[in-house]
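All protein chains but one are shown in place.
Chain IDs A, B and C follow the sequence of writing; residue 1 opens each chain.
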Amino acid sequence: MDIRFEEVGYTYGKATPFEQRALREMSLSIPYGQYVAVIGHTGSGKSTLIQMLNGLLAPTEGTMAIGDFILPVKKKKGLEVLRQKVGLAFQYPEYQLFEETVRKDVAFGLVNMGLPTEMIAGRADAALRLVGLDPDKVGEKSPFALSGGQMRRVALAGVLVMDPQVLVLDEPTAGLDPAGHKEILEMVARIHRTEKRTTVLVTHSMEDAALYADYLYVLNEGQLWMEGTPADVFCDPKRIRAAGLDLPDITQFIMQFNERLKAEPLSIKPLPYDIFDSEKLANEISHRFGRKGGVRR
Amino acid sequence: MRGKTRRMAVLSLLSAIGFLLMFIEIQLPMFPMFLKLGISEIPALVGATLFGPLAGVIVELIKNILHGILYSQDSMGVGELSNFIAGSTFVVVSVWFMKLMRESKLGYWVGTITGTIVMAAVMGIANYFIFIPAYGVLLNKSVPEIVAWSQLANSSITSLWALILYAVLPFNLIKGVIEAIITYPIYQRLRPIIKTVSQ
Amino acid sequence: MNLVNRVPIGQYVPGNSVLHRCDPRSKLIGTCLFLILVFLANTPLSMIVAALVCFVGIGISRVPILYVLRGLKPALWIIVLTALLQLFMNEEGRLLFTWKFLQIHEQGVRDAVFVSARIILLMMTASLLTLTTSPIQLTDGLESVFSPLKRVGFPAHELALMMSISLRFIPTLMEETEKIAKAQMSRGASFSSGSLIKRVQSMLPIIVPLFVQSFRRAEELAFAMEARGYRGGVGRTKYRQLRYGVVDVGLGVVIMVVAVVIIVFRT
């Protein structure tokens, strides 16, 4: 399931007075198994882009390939299969819960696939476990009786249950407290590692993008503005800021550190820019400043 | 106080949903063009279940006034007026019976069927006294002339009451029953949720 | 943000014409009176006078005529049907045309033309009201027109406020509906196949969340309203003040003249 965009563009309300070009000339390719993050300011086209990934929107210009699927398609027939393979979780996915019980809601996608009943229950429970919920405890509850964080998990389980090869998440942590935020992203990372699928994360948090993704796409005004590994992307603060974004705190720190080092030299090496984990950073620093490694003047 | 503001907010949003649902009406094949079926009575039904019959009437009223305000020329208010009369009667009677029968499933059917019958009767009366005479004035025709026309289509129509009996009543009965049927699954599903709101 | 959102609901065309500047109350009452007059007009002359007034109205409103005509589309069939009825069912006057059992008489043609003209005129007038008056103004106008009834317990303020809240939330709910529909489609839902019952059932995944969300919104909205001191209509002032002006007097005079003409020439 490699993903390739060739000169893809999307215009809302084409040929109406309300025409709005949301994406233009976008060429990219995401190899299977990669964890990518899409970042960009409000209205830069992130949501538009990810809706194209499962055929909710068909490109109005250019073509794209997702595995064997070529879009735009002539007939709508194949789209259901594409949507099984590309699981898409929108922002605040808990707002789409509707079934009487958690189990039923999680199973909704499977029912739509026409799977036999025996298989459905097992897979729904497995998906619940995957998101860290106990199916025996919450399975028969109404989804509306759960806490916000639990609802979010149920909704994510409803996407994971289809066993998608590409998992697309639009700001999955919006509104959660720091612990919940971390838990969800760690969970996604764990699923990515164990299931070896493609993961696409849309986020406003530079920290999360840098920490979790292998590769970043930066959108600006509907265009692909930058791409590359987090270290590549974030070593160009000017360009990032021009897109209305900022550097992760950790990168800002490293930059200031290295500038300080230039201004007030110590006999230590500058910090590398590819650190996005605080623990690693602390290690590097303590190496340089610690008693044993020690700073010599 | 708190209760009143909340009630207003809930009814406003229900009216907005009702307004939107007016746009997904289904045209039944083989029926006259004005027999449209829809589920736009659901918000009023929900409102009435939550806060009593008058709330249902308010939702119907707002929904129709908004439709009239935004799309006045569609029917110059006639469509809205008849939708309001029909919808309110249906909702008020249905919910009254549902409450009487303690919101059981049977209560739903007894309620909506009675609601349909009463609604059809009220619409018959409204047509007799308002809509058909008004249509006559619009066409520059007297009521007997309209009756005479209708007689050509169906020879048993010999008076205005007969016209209503043969045309208006069956019409509304069919519409009411079908709407009760298609509304059922949705209303049943919303009921547990309504309970959590009414607390 | 999405498409539905960008396409305005309703037909209001913003502008600054004389008609736009009229007080919504006089437009509401004026339109009603005018509609009644057109109903009553039953001679060609009075119809022509009414039509003239209507067309002058459209002219000075500066609303593109296309918008006015577009408003006629939904009722096209009613006009055609009524015209045909008149055409074939009338047996007065000279026989003009026969084919099989169909006969057209002179009076039928006359009536068909007359009645079609009347319907079109009615619709255009009604259109003109919504084309030149924003929904907010109309709500304010309605509140003001019905506020004398407050004394007998009619909740004019509450209804007007609820209407304005509904109005404000319609685009939001449309957007939300689209979002929910997309989310469910991502889970393999399809919305357009099978019998009527099946089709309605397939709407459950959209309608249930829509209601659940609306209840949440209402809850928060009520808190937000009370946090800003909302306590019903008593002691409340209004930001939008309605004032009659010269334009409104003019409108009144025009309606009066039309009324006199139509009533005098009525047969």
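Following the convention adopted for this analysis, a residue touches a chain if its C-beta (ideal position, glycine included) is under 8 Å from a C-beta of that chain, and two chains touch if they have at least 3 such contacts.
Rule of thumb we're sticking to: contacts and distances are computed from a predicted model.
Peer 1: UniProt name of the unshown chain, from "Quinol oxidase subunit 4", "Energy-coupling factor transporter ATP-binding protein EcfA1", "proton-translocating NAD(P)(+) transhydrogenase" or "Maltose/maltodextrin transport system permease protein MalG"?
Peer 2: Going by its UniProt entry, the chain not pictured is "Energy-coupling factor transporter ATP-binding protein EcfA1".
Peer 1: Taking the full complex into account, find the residue in C:Arg70, C:Arg231 or C:Arg266 that is in contact with the omitted chain.
Peer 2: C:Arg231
Peer 1: Consider the whole complex, including the chain that is not shown, and state which of A:Val81, A:Leu115 or A:Ala174 touches that chain.
Peer 2: Of the listed residues, the one touching the omitted chain is A:Ala174.
Peer 1: Over the whole complex, note the residues of subunit C touching the chain we left out.
Peer 2: Residues in contact with the chain left out: 1, 5, 135-136, 164-165, 167-168, 171-172, 175, 216-217, 220-221, 223-231, 235-241.
Peer 1: Can you list, in ascending order, the subunit A residues touching the missing chain?
Peer 2: So the residues of subunit A touching the unseen chain are 41-43, 147-149, 174-182, 204, 244-246, 249-250, 252-253, 256-257, 260, 264, 266, 278-279, 281-283, 285-286, 289-291, 294-295, 297.
Here is the rule we use: only the chains that are shown with their structure count from here on.
Peer 1: B-C versus A-B: which interface comes out with more C-beta contact pairs?
Peer 2: When A-B is set beside B-C, the one with more contacts is B-C.
Peer 1: Hey, how far is the Cα centre of subunit A from the one of subunit C, in Å?
Peer 2: Taking the mean C-alpha position of each chain, the two centres sit 46 Å apart.
Peer 1: Indicate the whole-number Å distance between the mean C-alpha point of subunit A and the mean C-alpha point of subunit B.
Peer 2: Chain centroid spacing, subunit A to subunit B, equals 47 Å.
Peer 1: Please list all residues of subunit B that touch 2 or more other chains.
Peer 2: Within subunit B, residues 189, 193 contact more than one other chain.
Peer 1: So which bits of subunit C are touching at least two other chains?
Peer 2: Where subunit C meets two or more other chains at a single residue, that happens at 204, 208, 212.
Peer 1: Would you pull the subunit C residues touching subunit B in the complex into a rising list?
Peer 2: Per the stated touch rule, the residues are 9-11, 35, 39, 42, 71-72, 74-75, 77, 82, 85-86, 89, 111, 114-115, 118-119, 122-124, 126-127, 129-130, 135, 138-139, 142, 158-159, 161-163, 165-167, 169-170, 173-174, 177, 196-197, 199-201, 203-204, 207-208, 210-212, 214-215, 217-219, 221-222, 225-226, 230-232.
Peer 1: Help me check something: in the complex, which residues belonging to subunit A touch subunit C?
Peer 2: 12-13, 16, 18, 20, 43, 51, 54, 56, 80, 83-84, 87-88, 90, 93, 95-98, 108-109, 112-113, 144, 158-159, 162
Peer 1: Write out the stretch or stretches of subunit A touching subunit B in their complex.
Peer 2: Those in contact with subunit B are residues 98, 100, 142, 144.
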